[in-house]
Every structure is written in C-alpha cells, then in structure tokens.
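Yeah, one chain of the complex is gone here, protein chain that is, but the others are all in their spots.
And then subunit A:
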C-alpha cells in the first residue's frame, strides 16, 4: 500500500536567500509547508553585553554592526537614548545632518531590499540596477563620514563632522536623478507580470495580526496599517517635512515590496526639503557635552523608525562612565515572529519570496 509522510528540510544556514546565516527547519508535505521553525543565533556577537564594558561613546561603533546596511539609523537610535538620559540639547544643524545622513542610509538599505528581492525571485538585472544607485549613495556617505557602511557618524549631542564643501550640492543633484532611477526599477521589476505572479497573494499578513505580533516598518505598512514613527511620533526635525506614508492594501509580498519602492520616493522628498532648510542654518554640529560622559543614574528608552522597522534602545545608567545595561529592540527579530504561520500552506519556492519580503538583517536579528 502506498502512503505519504512528512519530511524535514533544512533551509539554510548557508543559503543565499536567507541574506545571512539564518536557518529554517521546514516540515514539508510534498511541496507544501506544514510547519516552519526559524532558528537564529548564528551571528550572535553579544553586542548588548559588550556595551557594558565600554564607555557611552565607545558603544557607537558597535551599534553600526547591528543593521550594517543602514548604520546611521542604528547610531541615531542609541545616541537619542543617551541624550534623553543626559537631557542634552542637540544643535539644529546636527539634527538636519542626521536626517540627511539617516535618509541616505535608509535609501541604501531599501535599494538592497528591492535589489536582492528581485534576485530572490529570479530577476538579475533589477539587482544590478539597484546596486548602481546604491554605489552612488555609499560614495556620498563615504565622503561625509569616511566609511562606506559602518559609518559611526552620530555622536552624543550631535554628529561627528559637518558636511564637506560642496557635499550638499552633490546630494541634491543625486536626489534629482533618483526619481528617474526609481521609475526604471518600477518598469523593470514592479510592472513585470512574472514578478507579480510570484508575489501577489503570497504570504498574506492581516493588519490585526501584524499589530498583534508587533510587526513594524514597511512590513506593517504593507498590510495597510498607517504607523510610521516619523509621522506618528515625530522625533528630531521630522515634523518640518512634508511627506507621505505609503501603504499597501492586501498585505502580501508584493505590497511589502511596493511600500519600500514608494518609500524611496518619499526619501527623495525629505532629503530635498532638508537640504533646502539646512542651507539657512548655521552653527555647530556638536552640542555642549562633557568630555567624560557620565549620565545621572536612571534609565531611558528611545525609538526611531529605521528601514526595517522600529528600533528601540533602552539604556540604564548607574552614574558611572559605562552603561549598566543596554537593550536593543530589533525590528528584524520581532518581524520574524510571525514567519512560521506566514509560511504554512505555501510552496517551498514561496518560502524564499516570503522571507525576502520581510527584509530581515541577520546582524540585527542575532544582535
């Protein structure tokens, strides 16, 4: 008598479409996923523990290594928490520099997200085109900070350095070119029927489930939930910019991808406005901060919207020059929480599409 049985398949850890070292143990019935068990921790470095043995400033380079595709946003969240703890005022010009550098980082991260997603689906040209613009973005960041990926640009009470001469004009010029490039990706990837067939109605995430699982970032907005910290609880100088929060309707892979694509157009809008406004602001880029940073005993929590979702830093101080405890709320890790149920019932080939649409970053998942 012929009978069928379920079997296990190891997806990863060394699989290119996991975007790092991530393992999913899939239980399959033929080609259908019955159960998926995500296993992470292969990239664990103990950043939270390392932070306890370093001074407040020395933690900044370590936060770079969480989400290394958008390092500035990780720096920013941490310094915001320490600034809250110390009640330091950040100069206006520094806030604008943070916004410009942060949005460029977000653009670099989204370009990777859409590029590698098209690669996951099987479109190689889209990947190359996205990397072309990412290269320009990284050149600009390199000119500003000296590093291409791990920027370490934010400092407690400001930023490391002011923009070099002519840098803002270069960014402005690049932002003028960017919409045409996004049109190119739209034509090549978003409008492609094969791509749509692979992503539409796949990995549907309902808005109420997304809220219950505390999912954030474009993955949440793809389900149609209007929650972007930059709009909902404006931090820094985001209340001075006019921009929209793109939303999806169905909450499938395509909507999550499309949200990122539309968000890139908003990034261009924000950066252009920021450059316009920063030209009228002169002044220092570093606030008045003592040389040895010793926040008063207490704790502070600050959260910002990164390219992956809401990153939160909880910093506890005991009055010494080193933090007593640093905890990071990593959006990539929390967004993975629903993965098991999201994958159930879909084909093995869709696993890659669903995982890619969440845009996780393993440096951040494992911390």
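We adopt the following convention: a residue touches a chain if its C-beta (ideal position, glycine included) is under 8 Å from a C-beta of that chain, and two chains touch if they have at least 3 such contacts; residues count from 1.
In the analysis below, contacts and distances are computed from a predicted model.
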item: Chain not displayed: protein name in its UniProt record ("NADH-quinone oxidoreductase subunit 9", "Formate dehydrogenase", "4Fe-4S binding protein" or "Iron complex transport system permease protein"); value: "NADH-quinone oxidoreductase subunit 9"
item: Residue in contact with the excluded chain [from A:16, A:41, A:122 or A:191]; value: A:191
item: Touch with the omitted chain, as defined above, among A:17, A:147 or A:236; value: A:147
item: For subunit A, the residues touching the chain missing from this view; value: 54, 57-62, 64, 125, 129, 132, 135, 139, 142-147, 150, 152, 160-161, 164, 184, 187-189, 191-194, 196
